[in-house]
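Quick notes on the structure that follows.
Missing here: one protein chain of the complex. Every other protein chain is in place.
Letters A and B mark the chains in the order given here, with residues in each chain numbered from 1 onward.
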Amino acid sequence: MKILDTIGRKLRFDEPDGRFELLETERGEPSFFHGQKSRPTPQTPDYRAVPKSLKESLRRLEGAFFGEINTDLILRDFRFCGAVNALAAFLNGMADGTEISDFILKRAMECPLPQGGGELADYALREVFSLQEAEKTDRWAQVEAAILEGRTAVLLEGAREAVLLDTRGYACRGVGTAENESTVVGPREAFHENLRISITLLRRIVRRADLVCEFRDIGSKNNVKLALCYLGGVCSESLLLEVKKRLDQVQTDLLLSAGTLGQRIEDRPWSPVPQTLLTERPDRAAAAVMAGKVVILVEGSPQALILPVTLSALLLTPEDSYLRRPAGSILRFVRLFGAAVSVLMPAYFLALAYHHQGLLSSDILSTVVASRKLVFLPMGAEMVFLLLVFQLVREAGVRVPGTVGQTVGIIGGLILGQAAVSANFVSTVALIIVALTGLGNFVIPNYDLQIAVAGYRVALCLLALSGGLLGLSCGIMAVLVLLADQKSFGVPFLAPYAPKTVVRELLFFRGDVQGQGRPHDDMNGEAAL
Amino acid sequence: MNLRLGRFGLQESACAVGLGALISGIFAVDVRDTFAQGNLCYAATAAGALLSLLLLMLLGRAMARFQAEDLGGLLLDGFGPVRGAALGLPLVLGLVLAAGLPLFRFSLAMERYIFVEADYVPIVLYLLPVLLLLVLSGMETVARMAKILLIPGAVALITTLLLASPAFDSAHLFPLFSPGFSAFIDQTGEALFRFLPPGVALFIAGRGCQGRANTLGGVSRGLLLGGAGAFLLHLGLGLTFFAPDMASLSAPVYCMTMAARQERMALRLDVLALFLWVATGLVVAAFYTYAAALLLCRLLDVKDVRPVGALLVLQVVGAVLLFNFDSDMILDLVRCVYRQGHLLLLLPLGPLVVRSLLQRRRP
Partner (left out) sequence: MKRAAFAALLLLLPLLAGCLGGVPLDKYCYVLDLGVERGDSMPYRFVFLLNEDTAGSEEEGGDKGQVSMVSAEERSLFAAIDALAGALPAQLSFERTTLLAFSRELAEAGEIVTVTDGALSRLKIRQNVRVIVVEGDLRDAFQGLVSEGDPSMNRLKTNVRLFEENYGYVEDWGLHAMREAFANETGDALLPYAGRVGGPLQPDIAGGQVYPYLGGKLLGEGQIKTSLAGSAVFAGERMVGVLSGQHTMLVLLAKGGFRAGHLRLPWKGEELDLALYSLGKPCRSWEEGTFICEIRLEVDLENPSQVDASSEELIAATEAWLTDELERVFRITAAAGADVFEVGREAICAFRSWDSWRACGFSARLQEIRPVFRVQVKLSHSPRDPALE
């Protein structure tokens, strides 16, 4: 009977596990080729309390930070009020030495012993340490985390709690300008590696009491600090829960930037198009917050992570809003046209050149044929080769620092192109098409999307080469299906067009700035005000 | 459970049904037999669309009476698991055939007029991956694609009509009642096979449509819009060709764009219009195929729609390949599908509607 049951279940494609009942399109679905998606093994949280014994604390700290060989960890023992053994633990370079000397050690040594007993930690917090941000904790994990952040932990013999004092004072640069998302008009400031400064930059734009900045530690041991910024009451609760759920699932010791975090929490890691938006502009992050999205700022990363993100958001720039409506609309139209040219033009040309010569006008046909005289590469190979060369030049230009990079681009574009044509390696028409494609690619504001488009372009070229306009149509359809199927934190990637949401922003033309003044949740339609 | 139904709204469902009615209404027509005697297809199209709407409204009423959220549930509730499954199988077959017919006509048009040096099979194989991808992506994606392709579909319709408009001549419509009234009735019956599938498909996927009212709204709006588009195009065809000439064409819609002399810019828009039709037709075929797979899953209590969907996609493509076989038996079969295809849908739907009319409303 058991065998029959098993066979019957196999034939009916029953899933063995009932936990996928509720979510058909969300995470948790079984993979197509059976088996379950791999899940990270959760690590056991550290619930240890702060020991009463200073020796034990010292042992733990030296063990955790490899104190014998790690000279960064400073363990300064002193006598609190001249009577109680105490220990100040901090990381050299991360903490400000002057603050520690003046406001912790000096005051701790000079203060009188409290009368009538009581908790030493409370006394120290209220009457001894004159630093603006201080707290006490009885959890050992928090002590370690505070030291790693640059704070100073003061441990007292016989006390159940440790005092954590904000002495962060590491060297950092000033607020810089946005280099990768530059605009002609609008603010120039960019986010900072320092989380506090980044939040300040955001708060300077969104001056609302309901702007919530939730601090969280993520990772297993590294405890990277991040801030979850959103408008309370505007941002969808379910979106917030989903974001927090995914952040909790991040188990890694290496989280270098917001970009890495984005990859850890996105829906489809293998999708060519990005599912989170990385920006270095506080104004863009502020606009996202006002639109009911969540912005994640990561300590040490000068970028903010905006989520959820849609295709239309990836194709917009802050400049659209800063310019007047006609100019903004023209810019947007040009950008979308450029993006369309960038994706379709080489493939469309190949489809026409190989399969539908009747669609080309006589003049164009003659020009193409004349330009191809003596070129030995087949037209399809020529186009794919040029597209790869273009990516090569572009990558070289980006990697080479400063003005040399621009020079590489110019040399690559002009001299290499001219030489290739002179050597009958490629035709001028193919060169023009690839150059136009490249220009179109550069008007796409998002770097991730630019790279995705480059991939789609080559795939569409191959399909057009093989199947003409049929291949191209099928390729475009496949790309559209993948985009329509994709969601970013539950929001369909092609929203607000498919499906429609409450946003009245037109695709090709910029909407009215009058409507941009009030915060709204433009994805799920839950209006806040 | 992985039925990949998702959630879609009124706009998406109306677009899916509208495009389905448009594509099936135009391309699922047996050109040779329908036009051999005369040109009444535009009138039969309008009558067929209205009759289908009436039937689908009755079906909606039946669903309301049985408080069923989708057609699969209605069949199971109304007839029990065994009889329900037995009655549902013709629906599945009807939807698979309805998905195959437009693709067959597109492939034929491309083979005859665009890729004349290519074989039929590779052309069809180009359609397979997209169809498979669409069906495996599920109804939510299919509905969104329908919404995205609404504008290209409308552009294809308008372009086709505009390109053919210089060749429009009211004399082409005459003799006005050439096939006679009985032929008109026959053609209206055949037209049911063009306009019932989109509505039936949406009723099958009704659970994802956020309420019965939305499903009914999507069906009625979509059918009216798509039916109007199909009617306009058939009228355009009637104005462009004399009926016997049309009967000899393998792809009248593509040929009508070339009927008038064009100059310069408009010269080759017909090819682009054809590929817009193909793209739209792929979404419609995926809509029907997914609905057929979903119904099968509901009736046979299968929890994963993807293997069934993939299997039905292969069947659709197989049918498209089969339809082109040059054999009398296949030709008869294809003719039978065109003429009697609607019976596959009416066989299960008729008893359902009758039963619902006789049964009292559930408390």
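Heads up, the rule we're going with is that a residue touches a chain if its C-beta (ideal position, glycine included) is under 8 Å from a C-beta of that chain, and two chains touch if they have at least 3 such contacts.
Keep in mind that what you see is a predicted model, and the values were worked out from it rather than measured.
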_I'd like to know which visible chains would be in contact with the absent chain if the whole complex were considered._
A, B
*Tell me which residue among A:241, A:370, A:404 or A:439 touches the hidden chain in the full complex.*
A:370
*For the chain that's not shown, point to the residue among B:168, B:184 or B:242 touching it.*
B:242
_Touch as defined at the start, partner being the missing chain; which of A:289, A:470, A:483 or A:498 qualifies?_
A:470
*Given the full complex, what residues of chain B touch the hidden partner chain?*
37-38, 112-113, 115-118, 121-123, 125-126, 128-130, 132-133, 167, 169, 171, 174-180, 241-245, 255, 258-263
*In the full complex, which residues of chain A touch the absent chain?*
31-33, 268, 270-271, 352-358, 360, 362-363, 365-370, 372-374, 378-380, 459, 462-463, 465-468, 470-471, 474-475, 478, 482
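We adopt the following convention: only the chains that are shown with their structure count from here on.
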_Could you list, by residue number, the parts of chain A that touch chain B in their complex?_
12-15, 20-21, 24-25, 29-30, 32, 355-356, 358-359, 361, 467-474, 476-478, 480-482, 484-485, 492, 494, 497-500
_Residue ranges of chain B touching chain A (in the complex, touch as defined)_ = 1-6, 8-9, 11-12, 110, 114-115, 123, 126-127, 129-130, 133-134, 136-138, 140-141, 144-145, 147-148, 264, 268, 271-272, 275, 278-279, 282-283, 300-304, 306-308
